[in-house]
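A short worksheet on the structure shown next.
Here's a slice of the assembly, chains where they normally sit.
By written order: A and B. Residues from 1 in each chain.
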Amino acid sequence: MTIRVGVLGARGKVGRAICAAVEAAPDLELVAEVDKDDSLETFTAAGTEVVIDFTHPDVVMGNLKFLVANGIHAVVGTTGFDAARLDEVRGWLAGKPEVGVLIAPNFAIGAVLSMRFAEQAARFFESVEVIELHHPNKADAPSGTAYRTAGLIAAARARAGAGRSPDATSTELDGARGADVDGVRVHSVRLAGLVAHQEVLFGTQGETLTIRHDSIDRTSFVPGVLLGVRSIAARPGLTVGLDPLLDL
Amino acid sequence: MTIRVGVLGARGKVGRAICAAVEAAPDLELVAEVDKDDSLETFTAAGTEVVIDFTHPDVVMGNLKFLVANGIHAVVGTTGFDAARLDEVRGWLAGKPEVGVLIAPNFAIGAVLSMRFAEQAARFFESVEVIELHHPNKADAPSGTAYRTAGLIAAARARAGAGRSPDATSTELDGARGADVDGVRVHSVRLAGLVAHQEVLFGTQGETLTIRHDSIDRTSFVPGVLLGVRSIAARPGLTVGLDPLLDL
């Protein structure tokens, strides 16, 4: 028994990669490809069970309202979900208790795991710093992932009563010690030849633990999306982030 | 309220490091130091609550029998515990249900966490390999930690129904692809200037996750031992390995 899958934004770069991955998976069947000029009713007509939405903040809410109303599960990588939007989705789902919606800011399993492990390790070490490394065309520093990682680490340390990392620096050239994100030092490297990488370094007496994630290809989100498609029917209601599906 | 701590093997290199760490900890009090020519009754006379034993397989069973019989908790880093020895300790503890004994092969928290994370990540990636790197005076290859890590990974993959890592190698110079430990490739580097290091590499489409542990000092076991001392009174019975104390 295969799962009948539809794709929204099917003709964009990301959408095409997703369609190809669905077609290659023996347990999934690609039954509907929809892009901006197509009707959402294509999904209902095709008997679609799960729709993958990597579209745009302007249209994703309309898409989701339709999918939930029609009893179709959704796996969503589109950005722009704030608390108000998530509440609106929860409202729709309240009237359709059998439908599942997964909304995740990051589907790269390696990135999600490395944030989770960083959070778990945070309280056992005296020191922690984050180095994120990206291609030089990136506009923001630190990266969104580094902000989230540092925030998770800081919260875990606060819960455990751990203090700040020790630091005897008394003479600093401006910027050498990086940015301060919730008390965690974050360093942003921008280098030609890189794509998206992050290292979390933990240290205590005589030992260090490093959790490194390297993403060298825009398709690294695909395995996480497929995991979502396979899991969502068994998780009615709203799921935010890939973590709950990993059963760690 | 401080914990009254005793140390067995107090005058060896490891024992001296432990004594120094206990003395430096504000919540612990070093009340008894015992080495091979001293009587175990030093501990009872001093009102010792927890004894740390880093001694020798030949004497550790006698030590433990005495400690359990006298209601003293034990934190044990001595090696040589097989199933039969663990059962014998459980037998003594059956008659003293309030006493806790922690026996761990590795007290380096970073090493324990990296094994745990490797086990958790194992089923999410197509590929996994282990590289362990040590000083050139080490007699065995792979290291005991690498054996255990590969075994945990292999078991986690088997439970999840994951297959072997893909490998198209058709022409191999003998040994290039490493050793096969339960289907996981393990590579052992021996290099002057190193102490004890391990990398677990996971990979799937477009991304890799690396968990690296570096131990550069023989004292890296100390924070784990102190964690054991502080936790053992609340964990009656036998605890094997540091993991249960980490509440991951």
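One rule holds in what follows: contacts are C-beta pairs under 8 Å (C-beta built on N, C-alpha and C of every residue); 3 or more make two chains touch, one makes a residue touch a chain.
Note that the structure is predicted; figures quoted are calculated from it, not measured.
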Original post:
Once every copy is counted, not just the 2 shown, what does the total come to?
Top reply: 4
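The rule is simple: only the chains that are shown with their structure count from here on.
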Subject >> Copies subunit A and subunit B - rotation angle from C-alpha fit, nearest 5 degrees >> reply: 180
Subject >> Inter-chain centre distance, subunit A versus subunit B - centres from mean C-alpha coordinates, in Å >> reply: 34
**OP:** Provide the residue numbers of subunit A that touch subunit B in the complex, in ascending order.
**Re:** 108-111, 113-114, 117, 120-121, 124-125, 202, 204-220, 222-223, 246, 248
